[in-house]
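In this view, the complex is presented without one of its protein chains, the others remaining in place.
Think of it as A and B in the order they're written, each chain with its own count starting at 1.
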Amino acid sequence: MGIRRTMISVALALASASLAGMSAKAEDVKLVLWSLDRDIQPAPNLVKEFNAQKNGIQIEYRQLQFDDVVSEAMRAYSTGKAPDIITIDNPNHAMFASRKAFLDLTDMIGQSKVIKPENYFPGPLKSVTWDEKYYGVPKATNTIALYYNKDLFKAAGLDPEKPPQTWTELVATAKKLTNPSKNIYGITFSAKANEEGTFQFLPWAQMGGATYKTINSEGAVKALSVWKQMLDEKLASPDTLTRSQWDSTATFNAGNAAMAISGPWEIDRMLKDAKFQWGTALLPVPSEGAQRSSAMGDFNWAIFSSTKHPKEAFKALEFFASKDVTMYKDFGQLPARSDLPVPPTGNALKDSALATFVEQLKYAQPRGPSPEWPKISKAIQDAIQASLTGQTEPKAALDQAAARIKSIGG
Amino acid sequence: MSENARNRLLLALSIVMAAIYLFPLYWMYVTALKSGSEMFATPPSFWPSAAQWSTFAYVWESRNMGRYLWNSTVIAFGAVALIAILGTGCAYVLARYRNIWVDVGLFLILMFQVLPASLMITPIFVGFSQLGLLEYPRLAVILAITAKSMPFFVVLVRATFMAVPMELEEAALVDGNSRIGAFFNIVLPLARNGILVSAILIFMQAFGEFVYSKSMIQDIQFQPASVGLNSFMGPNTSEWNNIMAYATMYVTPILAIFVLLQRRIVSGLTSGALK
Partner (left out) sequence: MKRLFSSITDGRGFDLVLVGVPFTFLLALSGLPLAYNILMSFQEVDMFSLGSVIRPFVGFKNYVDLLTQPETMSILRNTIVFVVGSITGQFLVGFALALFFWINFPGASWLRGLFLVSWVMPGLVVGAIWNWILSGDFGVLNFLLQQTGLLNGNIFWRSDPNFSLWAVILANIWLGTSFNMILLATGLAAIPADLYEAAEMDGANAWQRFWTITLPMMRSTIGAIIALGLIFTLQQFDLFAAITDGGPNNSSNVAQYWAWDLSFRQYDFGKGATISVIMTVFVMFAATVYVRSTRHEVRG
């Protein structure tokens, strides 16, 4: 009996040990997080750090494409396959929040020691708010400003410390910098027929005194006319119509465009790729002393209302928010926080660019919020494309857009 | 003109045409070998000044391409196997008879592939998710590709069966074979070449399938190379040398297989196996 008994007890012990081992693993709460961040951007790295804590919550990361975020998310949500956490472009936030697809975080934020609404810039905060409740947490914020190539400025006989201040100056400067024989365009930006085009155009329209509800006002028409002039006179590549901001700025980095309009997400790559002296400046205004404006960009964190682990998901958001301090240093992105002075990085070029963007951010306005934003944005994109291709006059194109936006009820 | 001179002229002419036709492919290989600055040089160089072989290692490592290619292979083999099993018999029957029901069948088969995958994906996704099939994402994609490509396979293979003389099958039946026996012993071996070639063509298509995989396979572990290429290209279409290096590693294996088998494929296709 002895041997048999021992064997049985050993077997039992082994079995219970392995059972215990398995159940310990099964206790880990598994969360799924979707974001469009690449390996050098915040989300995947924050997830790695979070998982390394081994606090009983493991996050699985999935990378999406810019164009796919909303369509993948809504398809997943409507079939009950939504992730727990997602990062969503701020103008699309209202569409999900208004349909209660995102979790109302107001109470959890009220009790949180890490996430406090008063610590965030009003613009980003407004984008996560729907019906006076919080449906997300701003992840980062950005806006666009002007980059310029100081070497090319010198070569064209321009003062590299005096970037253009007004639209007229901008066009004149671009004209001087354009050099077709060397394949250099004066300026590059993006008028692509997606959200990027809207994002790039709205600041111009707003500086002219328009909003998306009055997109056919005189200032916006003037803004679009300036864009058209830059394309018609080949101061910007015709591919501006089809190129994303990231691709457009790549031509600046390669020395094929002397100025670029884009956001702070370019800085890290520019430091690496651009083999010339460059500087940054605020977006030029319609005329001297005119009101400044800018569009507020970047993504928000949100938790889907279908999640089975709202507490754990919020815990993850708290962890992410606690890392806002080092966001600029590590990833070159700006936290949406008013309570955190972004510390200098020690890299003079990076710090001076930061100063420009922080200044520009003061004038940033959110797009919307409107649950119909994709349609509103589409109307604006269509107007931009129709007039830049020369098929409709700027005024008529924006009139059409305004009529469409009105019928959407934006 | 002598026979010989004529042949040489035709050969030269066809080589020139092939060179023009294959230029896009050549451009892919050359771009993959260029450095970042040479890529955007004007005028473009038609031969890399210093071939950057390290690009391949870099892209292979950083994109984890081995896994992507493995998934593409699994999906393509699965789809071809399923299509061949389901489609061959269907094509055989549609070739055997000539009546109104065959017309209806052919018509339906074409109608079934009318919509591009980009529009079929929504209903399929909704249906699969309700059946729980999305838990097995590669299987789900295999099923979707099968539905997508089978009609084409049936159309091709049906033509092959048309070339098999009816009398042979009838003779086998008279000799006491059952229908099943006649099908497997007589008809199928005769149509083997055409079926094989059609299967290879379907394999190549399934290897590059994109829309279904992109939407149904969320776990990066199971994604095929097409989805990998898309997530690579997505935000930065300026790193053309890396993108082309990726494309090179993606298509070169199938191109190699194709070139090795091409005599067989071409003769299989042209010897009347298909018409």
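Please note the rule applied: a residue touches a chain if its C-beta (ideal position, glycine included) is under 8 Å from a C-beta of that chain, and two chains touch if they have at least 3 such contacts.
For clarity, every value in this text was computed on a predicted model and none was experimentally measured.
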Exercise for the section: Out of B:Leu33, B:Leu69 or B:Ala144, point to the residue that touches the absent chain in the complete complex. Expected result: B:Ala144
Fill in the blank from the handout: Missing-chain contact among B:Val74, B:Cys90 or B:Leu196 belongs to B:Cys90
Problem - subunit B, residues in touch with the chain not shown (by the definition above) - result: 6-7, 10-11, 13-15, 17-18, 21-22, 24-25, 27-28, 31, 39-40, 42-44, 86-87, 89-90, 92-94, 96-98, 103, 105-120, 122-124, 126-127, 129-130, 143-144, 146-148, 150-152, 154-155, 162-166, 178-180, 183, 201, 204, 207-211, 226, 229-230, 233, 237, 240, 243-244, 247, 250-251, 254-255, 258-259, 262-263, 265-267, 269-275
Fill in the blank from the handout: Note that subunit A touches the absent chain at residues 67, 70-71, 74-75, 77-80, 95, 99, 101, 183, 192-194, 237-242, 251, 256, 374-375, 378, 382, 385-386, 388-391
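Everything that follows uses one rule, which is that only the chains that are shown with their structure count from here on.
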Completion exercise
Rounded to the nearest Å, the gap separating the Cα centres of subunit A and subunit B is 38
Handout entry: In the complex, subunit A residues that touch subunit B
Key = 36, 38, 62-63, 65-68, 72, 75, 78-81, 183, 244, 246-247, 250-251, 254, 256
Practice task
Would you mind writing out the residues of subunit B in touch with subunit A in their complex?
Solution key: 37, 40, 42, 122, 125-126, 129-130, 134, 214-215, 218-220, 230-231, 234-238
